[in-house]
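Take a look at the structure below.
Shown here: the complex without one of its protein chains, the others still in place.
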Amino acid sequence: MATVTTEAAGTPVTDVEHEQSFLRKYVFSTDHKVIGVQFLITSLLFLLFGGLLALLIRWQIAAPGEPIPLIGGLFPEAMAPSGIMLPEFYNSLVTMHGTFMVFFAIMPLLVGVFANFLIPLQIGARDMAFPRLNMASFWLAFAAGLIMLAGFLVEGGAAGAGWTSYAPLSANPEYTGVSLGQQLWCVSLVVLGLSSIAGSVNYITTVINNRAEGMTWFRLPLSVWSLFITAILALLALPILSGAVIMLLFDQTLGTQFFLQSGGGQPLLWQHLFWFFGHPEVYILILPAMGIASEVIANGSRKPIFGYKSMVFAMVAISFLGFIVWGHHMFQSGMNPTLGTSFMISTLVIAVPSAIKTFNWMGTMWRGNIQLRTSNLFGIGFVMLFVIGGLSGIYMASTPVDVYIHDTYYIVAHIHYVLFGGSLFAIFAGIYYWFPKMFGRMMSETVGKIHFALTFVFFNLAFLPMHEVGLGGMMRRIYDASNYQYLQDMQGLNEFISWSALGLFLVGLIFAGNFIYGMLWGEEAEANPWNANTLEWQTPSPAKHGNWVTLPTVYHGAYEYSHPEVSDKDWLAQNERPEVVTPYEGEPEGAGSTDVAPAGAG
Amino acid sequence: MDWTLPPNLAAGRMAIDETYYIILVLTAIAFVLVEAGILWFMFRYRNREADYVHGNNTAEIIWTAIPAIAMVWLGIHSGGIWSEIKGDSAPDDAFELGVTARQFEWMITYPGADSELGTADDFTLRNDVRIPVDRAVSVKLHTEDVIHSFFLPFMRVKQDAVPGMTTRTWFEAAETGDFQLACAELCGLGHYRMSASVAVLPADSFSTWYQTRAKEAAAEADSSFWTETPPNTPETVSGLPDDYGTAESGGEGSGEHQ
Partner (left out) sequence: MRTTDLRGWIPTAVAAVTAAAFVACGGGGDQAGQEGGEGQQAAQQQGPVVPPDSQAFVRGAVQFEGTAPEAESIDMSQEQFCAARYEAPEPRTQHVVVNDGMLQNVFVYVSSGLERSFPTPQEAETLDQQACRYRPHVMGVQAGQPLAIMNSDSVLHNINATPSANRGFNVSQPQAGMTTTRKFAVEEVMIPVACDVHGWMNAYIGVLPHPFYDVSGQDGSVAMDGLPPGEYVIEAWHERYGVMSDTVTLAAGDTASVSFTYSADMAGAEVPLGDPIYPHDHGEESHAAPADAEVGNR
């Protein structure tokens, strides 16, 4: 890397500031930062939409069969005649809530936003390796989202077989009454798969080829590590989903019988394929969150990350193990019970790297100088809630206990602690942390702290009792629990959960307000408002097209906070001259620096 | 918050509850340690000079080893219980039920006087399970259409019914009473009310009812609702050669191999 010169590394400096048309600059942009923000805005809208779907679901659970208040009259007869939700519409809501949150909110918020925005900036590159592919990746994802939304407009309604779309329920329209909606679901996910594959190729290439001089593998920020590993996971897992979904589409439209037993197909094949994708997907949804949390917690504790390498190796271990645990979704599915035992062991083992990461975050906070900024609060909140989601996962991993809690609200509680308490808290942390770099303005810290406190409270009020509902034996995806004698005691708790969910949704609007206000009228941001070490903070806020005037050279790891040899400040930018301090000895000189091919950055 | 499980009325399934409580204790310890630690750090390490520490190998080895040991132990412990529950361990004298799930009904086939399923004296009730107390009940599951899941919360039983396969489960009710069977796997718009009544009867009143009912059924001598081959297996599809596909449990392990 030492031979790379500025000229060889990409766009000549003079081209960086050239004028672009509005369309080129904001709509069909190839600038990774603009694409990141495009992902951010569309995904936040999808998040809002998914939240609205959740509220409708919670209404039905709290008041089964009662007309939906306020907006009930807006629904067509096929969804909610006189505002009374029909079971098939409820199934569509459950399906689309899961689908939108997983595929169009959390996943693009983590990967689309942060991988795009952070990778080139944090590794010191001018842009992604393939900027046009990057643009295509966004617009494909956007199109996929619209196709998915269109499901609500077609005859028969949106897909209603659950976000997991278990065959044969999903494979034959006679079983649900949904034909077009389910086909749109399939098409949308195929398009999204293309987007994700294009994005992953780009992220992987960029991290391997476009790192700045001196940016060795073990000087990479953990956010880049997590996004790099995630991209590999996505590249390996998404094609499985695409293949399975195309097979499902063929079953629905062309008369194939991959998943229909009547023609010799195998319904369990769908589950194997879906979860072979689906479990790595869970880690796609959590690894970047872990990376973001590592960034904000180290910065917010003013202390080097505890056990940097074990953090990296834990992520590598998680991603490897993530491919051999899918069967734990299928313990009760009729899969061979002996397989169940081996999947249980691999699943329990995957708890270990997660535990390592948790303890290392605690180790990072230990004897630090903790700054309770909004970003750090969300980062710490992420750890506190992810721990709950992780621990509750052990119950399902244990096959005998899973017999009872499988397909109950316990699972619903678990997944929300992981994806909301975990991923979404980290996303909030990331947005508060990198907002100044994205928009050149600050979000309000005061409003942000209120947002954090209320989100934390309402989140727990909404999802902690769900464990109890699940332990009481309430099944998932139940339109009306009042048919079950033993669930009637749960009704009060269900209503409480619904009110809390409404509170949680309204708190989200505080965030929306803070976000929009900050974007338009927020205080102007300095280049490095959080006194952070990583490269993105060593360029103006917002970073210009091309990112750098001269490409940075890296001399230090990403977490050299509170270095004793640095006087008058508690941080040390990665590109600060090396004579300032002796390099941290735990970082082997030259590791990764020789195996990187010099490559252009533009 | 109530973290206890509802009453377990199945004989021999207490191990599920015990495992649950063991995990509850383990996770509670981890939970308290982590959350209290984080809260303490947030309170303690404010407005000070941060230490410059990159890690500690001993500490990391300890907190890798402890969860690893706990998880492996839990795996071994759970594995033993799992094979007792799911293995082919139903007692030989178990009362056999044939359950055919379909959108959105449970068709319960009783073996009739000859105690054998698939014979002419079987009788089938809709959404109506009646079983004797203190006797193992072995359930064979079929489905006519989509995946359903046979869920008896108070007996700690859950098993999916998969098209083209015969899946099995068994349990033994330890107390009499009226319960509900639920479908735990989303199976369509009527999923939420796909339930059946479950009456666990004292041995004598069960056998009175059963014998009367079996006698009636024998008089009718109709063909059985229950078939050994799952419904809609490829053989019943016209236009396919006889040897197309194999009906034998759809090729998955837990199905029944004859």
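Letters A and B mark the chains as written, and numbering starts fresh at 1 in each.
As a convention for this text, a contact is a pair of C-beta atoms (placed from the backbone, for glycine too) under 8 Å apart; a residue touches a chain by one contact, two chains touch by 3 or more.
Here the structure is a predicted model, which means the values were calculated and not measured.
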item	value
Among A:63, A:154, A:208 or A:461, the residue in touch with the chain that has been omitted	A:154
Of A:440, A:503 or A:529, the residue in touch with the unshown chain	A:440
In chain A, positions touching the absent partner	22, 25-27, 37-38, 41-42, 45-46, 49, 65, 74-79, 81, 84, 86-88, 146, 149-150, 152-157, 172-177, 179, 252-255, 257, 260, 262-263, 439-441, 479-480, 519-520, 524, 542, 544
Chain not shown, touching residues in chain B	102-105, 107, 122-128, 145, 188-190, 193, 196-197, 217, 220, 222, 224-225, 231-232, 236, 238
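Going forward, only the chains that are shown with their structure count from here on.
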item	value
Inter-chain centre distance, chain A versus chain B - centres from mean C-alpha coordinates, in Å	33
Residue ranges of chain A in contact with chain B within the complex	86-88, 91, 94, 160-162, 166, 168-169, 175-177, 260-264, 266-268, 301-308, 310, 332-341, 344-345, 348-349, 351-352, 355-356, 358-360, 362-363, 365-370, 372, 380, 383-384, 387-388, 391-392, 394-395, 398-401, 403-404, 406-408, 464-465, 467-468, 471-473, 475-481, 483-486, 561-564, 570, 584, 586
Sites on chain B touched by chain A in the complex	1-6, 15-16, 19-20, 23, 26-27, 30-31, 34-35, 37-38, 41-42, 45-56, 59-60, 63-64, 67-68, 71-72, 74-75, 78-79, 81-83, 85-87, 103, 145-147, 149, 151, 153-154, 156-165, 167, 179-180, 182-193, 195, 230, 232-234, 236-237, 240, 244-245, 250-255
